[in-house]
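Note that one protein chain of the assembly has been removed; the remaining protein chains are unaltered in position.
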Amino acid sequence: MKKTDSRNRPAQGPVDESFDPWEQVRPVPLFVLAVVFALAFWGVLTYISEYNAQRRGLEQKAEANLAAPVRPVPPAAVASLAQAPGVANLDAATLQMVAVGKGQAWSCASCHGEAGEGNLNTPRLAGQPAEYLHKQLQDFKSGLRHNESMAFVARALSDEDMAKLAAYYAGIDLRTTTAPTLGGDLERGRVIAEKGDWKTDVPSCFSCHGMSGEGVAPGFPALAGQKPDYIFAQLAAWRGGERKNSPQELMDGIARRMSFEDMRAVADYLGSLPPRPSAPPLQAAISTSTPASTPASTPKL
Amino acid sequence: MPKTIGLLLALSFTASLCALGFLIWAIARRQFSLSQRDANTIFEPGETGAPDDPTAFGRPHAGTEAHRFDAMRERIDLAGRRTVLLMVAVAAFWLVLGSVFGVIASLKLHLPDWLSSHAPLTFGRVRTMHLNLVAYGWLSVAGIASALWIVPRIFHTPLRHPGVAMFGAMVWTLGVGMGVTAIALGYTQGVEWLEIPWQVGLLLAVGGGCLAFPLVMTARHRKSHHIYVSGWYFLGGLVWFPVLYLIANLPGLHAGVQQATVNWWYAHNVLGLWLTPLGVGTAYYLIPKIVGQPVYSYSLSLLGFWGLALFYSQVGIHHLIGAPVPTWLVTMSIVHSVMMFIPVIAVAINQHTTVARNAWALKESVALRFVALGALMYTLSSFQGSIQALRSVNSVTHFTHYTVGHAHLGAYGFTTMVLFGAIYYMLPYLTGRDWPWPRLLKLHFWLVVGGFALYFFAVSLGGWIQGIGLLDAGSSFEAVTRATIPYLEARSVGGTLMTAGHFVFAFHIAALMLGKGLPRPSHADQAPQALNAGA
Partner (left out) sequence: MMNRLIPIFVGAIAILAFATLMLVIIPGAQIRDQAPTAGLVDYSPQQLAGRQQYINQGCVYCHSQQPRAAGQTLADMAKGWGPAPTASDFAFDRPHQLGTMRTGPDLLNVGARLPSRDWHLTHLYQPRAIFDWSIMPAYSYLFERKKAAEPGDVVVRLPPEYQPQGEVVVATKDALDLVAYLQGLNRTYQGGPAGERVRDEGYALSKGEQQ
């Protein structure tokens, strides 16, 4: 099977039987050539642009590495979680609920941690205002706040159980810190937390949640030291309409006016703040003139 | 990106482009000595202009065309006849079983507590059994059967070593059966498309080798001057699939993310360098054969074949966009995915123009309807795939049911439809009898076309909605799931219609093979010169 020598040699032998007068002179349609060329050109441009972008990105990373210190690794799980003040302060029934579970409800610690420190987007409970925790449990049970796992748990709890658990977790004074996990812009987060963004009608977080984000009982939970993934998830849920139990729809409106990038920034910033015990209820603060009127044995509510 | 990696990326792209450029130059300079005359390899002298489908008009013996018979080619069919018939029967059985498992899996997606008390029927296993049965049981077996039948015809010489092919078919079938049983019992390699444990995979390797050997031998002893385009595709596929299967299944070699790249290099190349050649090769033979005209532009088929080889082989990583794999690798696959427009357009021009110019044949030949529809779906699914590989689109469709729709558009809308047509065309020649109830061909056609249309639109729309929901940070997983349920239900309806069509198909094949159907006129005593020509 030899290759036919089909170069243009003058009159070589008999008429070419394979010649078809109706076949195009160029066997490959121009249209196809044009598409090939266009695609090749596009491919080259794409390649060049991505290669350049990646090179620039690497250069920026190298600069950033020189400028800023290595991203801090969070402290290893505090061995003394179980020794945080308040963790052991509970009666037998509450211990049962927290460590083992009750009825269909799983143990609180199995998700929220042995000291209520939380994990990823499971919230930190330690040091939250007791009334706030109690209300959330009631809202889970009634369905006003939508979370299937917490609803499952809350259905097994009586109101008295809820009060005991809320008081227990409120009394835990946990000082472990959390590093930012979302890659958010911490500076932007700080600005929103301290000053808000009045161009988009977003008030500062601290104007309600305490001057250092420590929370204000009964209605404003502590944000300082809360899990960043949790804060972000809740802000997104308010914005998307998945969470609807904020009094006066305060958070619904605020979240709708925030961009997701801002939510990410503020969540990281708030999470990285050192946790503080939350402020006492407003009424208590007004009626009592000195902090010494609170019991000395348990830390601040 | 390290400089060496960047350079290699540039090398890959440049090499592919250069090869393509060389190819186009060579075609333009007639270096390939490929002419339109070569497209007539599949016709006997004087046959062009006369359509050929033994079941034209939906009934046998319509007009002189259906009588036209090629004594030489009937003789050529004889050697591989029993092997091909066995494989068609086995393939039809796997199709029916695989389709039933597919419907069960689909139903479980919206009826999750149905049949959930036993492990072999859990969704994760039923879905896997469905995939392996239709990919290695139906598509591969029917595709090889089609190749075993077409290859002797394009090479004008009987199949060599048909006994080896028969043995290979049995070993392959055993491998598929054991593999699927293993999956049902929980023995799986855990990697998509590669679930069959390698110990059973050895059976597939041996069986496949035994099936490839006769085809290569037949090719070596060919009597035709030119290797028709279907031959390139079949031979290419026969070379590619064993290499892919071997490398992907080597035990202990792959782990972690590196295994993920092997996974999708393998799985996507099984589609494009194994199933696609089987389907496109079959379509390239059947479309011109049935209408009686050569393909539109034969030299374009060169571009289609080598373009497929060059570009398709590197698209696999578009299954891993956004995954923990190197960026350059993903970009390379995306670029090659878009470059796939070239060979697909080449094949489309050839096949669709040939059909469009002879559209009257669609009314008369159900086999052509299947094959032409399949060829059209090839074009559409490839275009869809190229666009799906772009990051902006992929961001929506990745991880959703939309991808499932695309996979079925290719493997079902294209390859399966073409093989339906091939079987409807081949079997009257092989059995010597006409289809007993030609109306069942049309019933099958409308069941699967209607069912698949419903399936595809349900799953694509539902998947797109799912994808948009998954990208919305404010939306919950519950909302996304609830939104997809009606589409999953519609998909079950579509899948049931398709499966009903398969039952009709399998029943009809069984009836034909068991002796029903009028015998076709025997032309064993036809003109002697036909017998002597190139036998």
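Points worth noting:
The first chain written gets the first letter, and so on, giving A and B; residue counts start at 1 in each chain.
The definition used in the following text is that a contact is a pair of C-beta atoms (placed from the backbone, for glycine too) under 8 Å apart; a residue touches a chain by one contact, two chains touch by 3 or more.
All values reported here derive from a predicted model rather than from experimental measurement.
The chain not shown here is in contact, across the full complex, with A, B.
Screening B:302, B:361, B:497 or B:513 for touch with the missing chain picks out B:302. Among A:89, A:122 or A:246, only A:122 touches the chain left out of the display. Across the entire complex, the residue among B:320, B:375 or B:465 in touch with the chain not shown is B:320. Considering B:81, B:161, B:226 or B:369, the position touching the chain not shown turns out to be B:226 (whole complex). Within chain A, the residues in touch with the undisplayed chain are 1, 3, 50, 53-54, 57, 60-61, 64-65, 70-71, 73-74, 101, 103-107, 110-111, 119-122, 148-149, 152, 155, 179, 181-183, 229-230, 232-233, 236-237, 260-261, 264. In the full complex, chain B touches the hidden chain at residues 5, 8, 12, 15, 31-34, 108-110, 112-113, 116-119, 122-125, 127-128, 186-192, 216, 219-220, 225-227, 232, 235-236, 239-240, 243-244, 247, 254-263, 265, 269, 273, 302, 306, 309-310, 313-314, 316-317, 319-327, 329-333, 391, 395, 398-401, 403-404, 466, 470-478, 481-482, 485, 488.
Just so it is clear, only the chains that are shown with their structure count from here on.
As a whole-number value, the distance joining the C-alpha centres of chain A and chain B reads 45 Å.
The residues of chain B lying in touch with chain A in their complex are 1, 6, 9-10, 13, 17, 20, 24, 27-31, 33, 35-37, 225, 297, 299-300, 303, 327-328, 331, 334-335, 338-339, 341-342, 345-346, 349, 472-476, 478-479. Against chain B, the residues of chain A that register as touching in their complex are 1, 3-4, 6-7, 17-18, 20, 23-24, 26-29, 32-33, 35-36, 39-40, 42-44, 46-47, 50-51, 54-55, 58, 148, 236-237, 239-242, 260.
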